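Of the protein chains in this complex, one is absent; all others appear in place.
Presenting chain A:
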Amino acid sequence: MYGGGYIFDEPNGKQLREEQQHDEPEKLAAFEERIARGEKIEPGDWMPVEYRRQLIRLIEQHAHSEVIGALPEGTWITRAPGFKRKLALIAKVQDEIGHGQLLYNAAETLGKSREAMINDMLSGKSKYSNVFNYPAETWADVTVIGFLIDAAAIVNQVANAKGSYGPYCRALERICYEESFHLKQGHDAFIELAAGTPAQRDMVQDALNRWWQPIMHFFGPPDKSSQHSEKLMQWKVKMASNDEMRNQFLESYVPKIWELGLTLPDPNLRKNADTGRWEYSDPDWDEFFRVINGGGPCNEERLRVRKWAEEQGRWVRKALMNPGQKRAMPVA
C-alpha cells in the first residue's frame, strides 16, 4: 500500500561496489533460514541488497504517509465541532507526526539519512499513500478518514508488525496501540453523523461516496498485476497480498457501514456466500496511477506545504544548533 514509485538505490548517493551487488549464496541461505525460523533481522545483521532496498522504500514511504496524512486532518482542527472533538483531533494529528518520527528512525537504521528521505519526498521521487492526495471537503470527510482510512491502515500495520525487520516491528507495535484510539474516535464521530439529522446523514453519505474509490485503491493494485512479491513474502517484508488485505478490510468494515443504513457506491459489492470472499467492481486503476504520478487534486498542495514548512523551520533548526550565538552578525 505504501508502494509504487521508485526504489531507492543506495543510501546517501554512494555507489555499491561490484562485490556488494551480488549476495553470497551461503549468507543468503543462512539469512533465509533465520527468517523461516521466525527470527527478527536487526540493523547490523547481514542482509541481501534487495531486502535492504525494499525495506527502505517501504518504511520511508510509510513515514511520509504519516506526515502527509496529518495535513488533510490538521486542516480541520480549527473547525472541529466542539471542544472534545478538537482535543481528540489535535491528539491524533500529533500522534501521526510522532509515527512519522518513529518510522524515519526505523528506516535510518538501514543507512539512509533522515535528510535524504525528506529530500526525496520533497522532490517527488519518493511517494506516500495515495489517499492523502484527495481533499477533506467537510467535517464528514474527517470522520470517514478517521474511521475507514485508519481502519485500513491498521489492517496493513498489524500484518507488517509480524514482519522480519526488528526496528520496523517495534515501531509498528507502538503505532498500532495509538491507532486503536484513532479508529475509535473516528468511528464515534462517524456514528454521530450517521445517527444524526437528515442533513448530517447526507453529509456522511456524500463523504463516503467520494472516499470509497480512494479507499479501494488503498491496498494497491490487484494481485494479478503486481510483480515480484513472492520473494518479499518469503523474506517477510510483505506479509499479506494486496487483495488479501482488501478482503480483510471489507470483511470487518462494510457491515459496520451498512448497519447504519448507509450505502456504498458499488452495486457489485457483496460477500460471496460460497467462497466467503468479497466481490466488488474493479476501481479505476488508471486513475490510481494518474494520482500517484502527481495528477491528483492535492498532490501539488501537499508538497508545497511540506516545502514551506521545511523552508520556514530552517532558521529554528540552525539556531538551536548554536544556542550560544545570539546574533549571526553585528546589527550596527
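In this section, contacts are C-beta pairs under 8 Å (C-beta built on N, C-alpha and C of every residue); 3 or more make two chains touch, one makes a residue touch a chain; residues count from 1.
We adopt the following convention: contacts and distances are computed from a predicted model.
With the options "Sarcosine oxidase subunit gamma", "Succinate dehydrogenase", "Ring-1,2-phenylacetyl-CoA epoxidase subunit PaaB" or "Amino acid/amide ABC transporter ATP-binding protein 2 (HAAT family)" in hand, the undepicted chain maps to the protein name "Ring-1,2-phenylacetyl-CoA epoxidase subunit PaaB" (source: UniProt). Looking at A:Glu32, A:Glu137 or A:Glu251, the residue that reaches the missing chain in the full complex is A:Glu137. Residue A:Arg114 is the one among A:Lys40, A:Arg53, A:Lys86 or A:Arg114 that touches the chain missing from this view. In the full complex, the hidden chain is touched by chain A at residues 12, 42, 44-45, 71, 74-75, 78, 94-95, 98, 101-102, 105, 108, 113-116, 118-119, 122-123, 135-137, 170-171, 174, 178, 300-301, 304-305, 307-308, 310-311, 314, 317-318, 320-321, 323.
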